[in-house]
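With one protein chain held back, the other chains of the complex are shown just where they sit.
Now for chain A:
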Amino acid sequence: MALLQKAFQQLSRIPFRGNLSNNRTLFTQTSPTLFKVTDVVSAEPLKKRRRTDPQLVAARDAKRKRRIEKAIKKLMKTGRKLKPVDEIEGDRKLQKEKKERNRELPTLSNEQLDNRAILMKEWNLYKGVQYKKECASINTMLECQAKALSELKLESEELYMAAIQVDYQLLPYEVNGPVRTPPIKGYDPPDGEYTDTTKTYEVEIGDVTTVLKQFIRK
């Protein structure tokens, strides 16, 4: 637009001569015509401000506030609603790479498969026997305790009552282990890598009053 304007202005400076051969001139003036174009304003006129009713605004705010409060209350009551497991898709990237991530394994011979099946059965038997033994020993332990309690009851009702009280000191009971190798005595574990996320605030002591003032103004 600006270019066009300039072109017009330049054009208007050149005196127009007309066709010489006809000896006729359209304009008798020798001075340039100097017609002008107004400046281009690259903006549109301002919109008129609409007047809003303050009561209406307050009502709208109150409504929004109420809606948020309701949502908070609902969240407090039911907790965060979790996505159902069926709808979880899993990692898209891994799904794409599934074939690439397959292992190249040698095919097992029939003998190997048989051996595995036999070992599984042996293991089942072994664990079954172990479980039965464990149950039996637990039963004998319970029997022993019942017998001890009845023997105690024969001697003294008071002691018996003391013995059948619940031991509230016992729970929670925590035992560690067993582990692969025993703990090293006096071992000082080295620090791992960590990132310090503690926020630090740098305020000069002389500035405290101004900082506080700023804080209050906020």
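By our rule, a residue touches a chain if its C-beta (ideal position, glycine included) is under 8 Å from a C-beta of that chain, and two chains touch if they have at least 3 such contacts; residues count from 1.
By our rule, contacts and distances are computed from a predicted model.
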{"item": "Listed names \"U6 snRNA-associated Sm-like protein LSm6\", \"LSM complex subunit LSm2\", \"Large ribosomal subunit protein mL46\" or \"Ras-related protein Rab11C\", matching UniProt entry of the absent chain", "value": "\"Large ribosomal subunit protein mL46\""}
{"item": "Hidden-chain contact residue, picked from the options A:44, A:100 or A:202", "value": "A:100"}
{"item": "Footprint left on chain A by the chain that the document does not show", "value": "97-98, 100-103, 105, 116, 119-120, 122-123, 126, 137-138, 140-141, 143-145, 147-149, 151-152, 155-156, 159, 162-167, 170, 173, 175, 177-185"}
